[in-house]
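All protein chains of the complex are present and in place, except for one that has been dropped.
Up next, chain A:
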Amino acid sequence: MELLASQEDMSQDEALRFLRKMEQSDQLGSFEAAYQTVKYLRQKISDSQWGKAREALDLVKEQSARLLKGQRESSVGNMIRRVMKIIKDEHFSSGKEKTDERDTQESLQKLLLADDDEEEYNQPKENLKESVIDSMCELLSELETSAEIVCANSLEHIQNNEVIMTLGNSRLVEQFFKTAVNKKRKFQVIIVESFPNYRGHELAKALTEADIKTTVVSDAAVFAMMSRCNKVIIGTNSVMADGGLKASSGTHTLALAAKHYSVPLIVLAPMYKLTPQYLSSYDQDKFNQTISPHHVLPYNSGEIINRVSVSCPLYDYVPPDLVSTYATNIGGYAPPYIYRLLADLYHPDDYNLKQELNS
């Protein structure tokens, strides 16, 4: 623990302050949110006195209530689940060889007949704290390298003379294109500007500075331009448990146009974006967030303002059948495989964090 309390570590509430700041603006991105969450939890776990897995889990739960309050970024919840999974895994593996019984590929029968885990976590284990903290450091370094690993595959996806469409501005997509161009690939990018933030303009600026031929089109020109594209490469807010996407609004249209012209849709999704939420596309209000409509219709538009209802949702749900491939930091996967990754990364008891917190 002395090792971990080094200079670069955050002070007690610095991480929490950071997360509060992030809550107020969506500029910081899901990577920072994930990274700071793990760092914060590591701090809490190493600072507190605990000997049993149950105590550590309670500690994480207590913190997660604070972290998740009003949190827009799903990667915060994902990282809490990853940490809980680490504690559970380390509990079962510390001091003895990992038995088949606790393998992630539990059969239904074994799940039914298994003893109550709640009892099990009260057993004290030797060196549990050390191994949990070690695993959390591994998780942090996995996060640090995730973007780099995704981008390392850029040459597999981008060929010479291709025309690639993207929407809005994802830092990962920008890095992905830049990696390809640094490896001497010549290609063209069509950027959909993405109302209301016009993030596409920022991406266009960054790409032209990296000497990539770039064309900016409006959100309405997606279908018209798709006939000229070879690939669509986008980032996303999160990857849902069914293999669908929660991505910035306009992505569903983009995916439909890509499907119409049989253009592959590649989603760059580091694993911290994988969330165990399921959604139906008809259940928009439960997952979507709407922001101030003044971007859509300015308040100074005169008398019409009084009689019109204006909405400005932030996200689109994209069903899994419209996605061709996920390029993740642990390899490329098709949407039907996402459920398996989910089982590998999170413990099934932690899927619904909020419900557990409320109970």
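Quick note on the criterion: a residue touches a chain if its C-beta (ideal position, glycine included) is under 8 Å from a C-beta of that chain, and two chains touch if they have at least 3 such contacts; residues count from 1.
Operating definition for what follows: contacts and distances are computed from a predicted model.
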## Note on the structure
Complex minus one chain; that chain's UniProt name from "ubiquitinyl hydrolase 1", "Translation initiation factor eIF2B subunit delta", "Protein MAK10 homolog" or "Type II inositol 1,4,5-trisphosphate 5-phosphatase" is "Translation initiation factor eIF2B subunit delta"
### Query
Any idea which of A:127, A:218 or A:292 touches the chain not displayed?
A:218
### Task
Sort through A:29, A:264 or A:313 and give me the one touching the missing partner chain.
A:313
### On chain A, residues whose C-beta touches the chain left out of the figure
193-196, 198, 201-202, 204-205, 207-208, 211-225, 227-228, 249-250, 252-253, 256-257, 260, 281-282, 284, 288, 295-298, 301-304, 307-313, 316-317
